[in-house]
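So, chain A:
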Amino acid sequence: MSEVVLSVQDVSIVYRVSRGQVKASQHISFDLHKGESLALIGESGSGKTTVSLSFIDMLPSAAKITGGKVLYTRDGKTENIFEFSEARMRDFRWHDCAMVFQGAQNAFNPVLKIKEQFLDTARAHGWRDKGKVIKRTLELLRLVRLDPERTLESFPHELSGGMKQRTLLALGVLLDPQVVILDEPTTALDILTQRAIIEVLKEMQSRLGFSIIFISHDLALAAEMADRVATMYAGEMVELGSTQHIFYEPLHPYSLGLLQSVPRLSQDKDELSSIKGNPPDLIDPPSGCKFHPRCPFAQELCNQEEPVFKEHEPGHFAACHFTENVIEARANLWKKD
Partner candidate 1 sequence: MIQSLSGPVDTRPWWQKLVQNYTLRTFVQSLFTVWAVITFVFFLIRLMPGNPVEIYVNYLMNTENLTYQDAYNRAASQFKFDPDASVVQQYFVYLGQLLRGDMGESITSTGTKVSSQILRYLPWTVFCVGSALLISFLLGMLLGMLAAYFRNTWVDNVISFLASIVSAVPDYIWAILILIIFGVQLKWFNVGDMRGTYDPATPPGFNLPFILSALQHAILPITTYVLGSIGRWVLAMRGSTTSTLGEDYVNIARARGLKQNRIMTAYVGRNAALPLFTLLAISIGFVLGGSVIVEEAFVYKGLGSFLFWSISQRDYTSMQGVLLIITIAVVFSNMLADLLYSRLDPRVRVTGDK
Partner candidate 2 sequence: MRTFWPLLWQNKVGLIGFIGLVFYLLLITVFQWMVGFDNEVKLDQINSPPGSRLVLLTRPEDKDSYTKLQDLVGHKVGILEKSGAPTFLEKSNVEGLEVETYRWRSGRGVPESLEALAAGEVDALIIFSKLVRRYVLDPSSRDYKVSLSHLTVSNPKLGPALLLGADTQGRDMFTHVINGGRILIITAIMAGLISTAIAFILGTVAALAGGIVDRILVAIANFIIVIPRFPLLIVLAAMITLNNWLLLATLIGLLAWPALMRAIRAQVLSLRERDYVEAAMALDLSRMHIIFREILPNMMGFVVINFVVAITTAMYDQIGLIFLGMAPINDYTWGVMLYFGRSRGTLFNIDSAAMLLAPVLAIAFFQVCLVLFSRALEEAFDPRLRGAA
């Protein structure tokens, strides 16, 4: 595989609340390679966004990173993001790692023209040549299939939701970042716009060669976007593998459960099943495997011992004691199709 851009190693983050500590993400490790798209999927509150926010030091003040490191490599030089000075972090944001948040509706300052906001971003990172910035902006806006000149002179309220989202994507890659984090980039958009955005994204990625971390709870979008997928549950990464691995050969019962909860054309309505139970309390999580209270395959061992996140086949990691039971169950699932 190509070189690793971002290497996340054993990152743990807690939120301090009056009741104690919310273990929002625990021992997260993964590598992000150059030019790949990695999707993080899982229920809300599973820690997807928390982990990504820690990369650009944008965690809320109640959050605390309790361990681990994130190694970032650019031009052969590797640094730990968590040890960045404030000034270095400011420059790292957007220039190296851009994060496009969910709900672009309100992503732009309503009183500044789009042009100003592009120039602002460039200026903050030392791009002084105004003409060059405008030229690149026009190119990028064309790439996201907007009318470049007109968009540039618009105020945010003059753009529709889909247009704003595209503009934000163009802004995201303005400084040629190595990593683009997309946090639910298409929620709140209609289905046609969603599709258009995904197409634009793929095209941009192939042209500009950045890596994507794609955060979503929309499995269909993730399957379409991503080269690799990681499943997160209760602040932990429970499975990581290629898109093929996760969507057709899942090894973790939670991934399997997610798949079963997505309607398929060929499926009867009553076969659609949601995962029983509720996400666990992250202040006082269950012992052993955190998924065991909701797991259909759970046995006594699951309650006592936390499963190790290990490689079961090349490039396919999972944290489960009884992957063979999951393999059996998924075989049955496909058979019915």
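How these were chosen: all candidates are chains of the complex that A comes from, given by their letters.
Operating definition for what follows: a residue touches a chain if its C-beta (ideal position, glycine included) is under 8 Å from a C-beta of that chain, and two chains touch if they have at least 3 such contacts; residues count from 1.
Owing to the predicted nature of the structure, the values given are computational and were not obtained by experimental measurement.
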| item | value |
| --- | --- |
| Touching candidate - 1 or 2 - for chain A as found in this complex | 1 |
| Chain A residues within the candidate 1 interface of the complex | 56, 58, 90-95, 98-99, 101, 103, 105-113, 120-121, 124-125, 145-147, 150-151, 153-155, 157-160, 162-163, 171, 196 |
